[in-house]
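Missing here: one protein chain of the complex. Every other protein chain is in place.
Naming follows writing order (A and B), and every chain is counted from residue 1.
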Amino acid sequence: MSTVFSEEQRDCLQELINVAMGLASDKLARFLNTFVHIQVPAIELVNSAQIPAQFEAQYSSAEAALVSQGFLGNDGLRGEAIVLYQLENAHRIAALLGYDTDNASELEMLTDISSILTTTFLNGLAEQIDNSLSYSAPRVLSSRQNNMTEALIETACHWELALRVDISYQLIHHSFNCDMLLLIPGEAVLNIQQILDRIVEEY
Amino acid sequence: MALPVLICDDSLLARKQVRKSLPESFDADILTAANGVEALTILRSQEIGLVFLDLTMPELDGIGVLEAIKQDGLDCFVIVISADIQPEMQKRVTELGALAFIHKPVNPEKLVVILKHYGLI
């Protein structure tokens, strides 16, 4: 099984992702009623075994969180979306998003933001390839208390390929960075390649 | 006579999508550019009637191209086609002289409406 993407497939995937991110960003801005700007993300295909090492330095501090959400669509499209955060700005963001710090926990806010980001983005992606997705509930795999790297190693070992999408977005005057990772099993990669080939052929 | 049209996008797929979205009745002579620098080279060396311009590109982005067109006084219509569709961005490109703003993925029907509106078909 080839997990190597051709130049054309890669270009196609990048474009689909750019458009999906644009849709997500717009929806998010309308929903929050504030200016959200999401930069066009850089995507990178990586062997999932390399993931823990890649993120260790960036997220090894105690002030980081990892939220995971599974997705499942037609044509064998499935995987797990992971959002990684630095928690530095979490409280300020919570206030901006209208969370009362007393009745909504930090974790609840994190799962909400992750879920909104993940589902709006993936819905945008699915829409473009005439697919639709269902989602599992988001789960906080690791936060202040737990070891981030361990959680990442544990998760990454279940998957073969990871699509790393670096997202950084800005909310009013605060920039808020997070990384989104789409972890995809081998057979789903094959399915995605077929989908991409079909799109490239169409045009 | 065919209208010289430039499609500027760093994605091959996006360039193909735009090309395919153009109505058959549209008599165009199509050139392509993969970034802002390439686009400006073409715009400065020959007459181009209409530019389909992406915003996020390497080398020089769409905003940079719009600014250069304005500064150089280049005479062409620009339709921005972008994945970044937030109102603030729309406002910005309109201020820089873009004729219209279309969000990706391109909807061929909407494109026809715009082309008709400006008398391009």
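Note that in this section a contact is a pair of C-beta atoms (placed from the backbone, for glycine too) under 8 Å apart; a residue touches a chain by one contact, two chains touch by 3 or more.
Here, contacts and distances are computed from a predicted model.
Look at the chain that isn't drawn here: its UniProt entry, checked against "ATP synthase subunit a", "diguanylate cyclase", "Membrane protein" or "Sugar ABC transporter permease", names it "diguanylate cyclase". Contacts of the undrawn chain with the visible chains, over the full complex, involve A. Of the listed residues A:54, A:86, A:115 or A:131, the one in contact with the hidden chain in the full complex is A:115.
Mapped onto chain A, the footprint of the missing chain covers residues 27-28, 30-31, 98, 100, 103-105, 107-108, 111-112, 115-116, 119-120, 123, 135, 137-139.
Assume only the chains that are shown with their structure count from here on.
Between chain A and chain B, the centres computed from C-alpha atoms are 30 Å apart. Residues of chain B that touch chain A in their complex: 11-14, 16-17, 19-20, 56, 82-88, 103-105. Residues of chain A that touch chain B in their complex: 8, 11-12, 14-16, 18-19, 21-23, 25-26, 29, 35-37, 40, 128, 199-200, 203.
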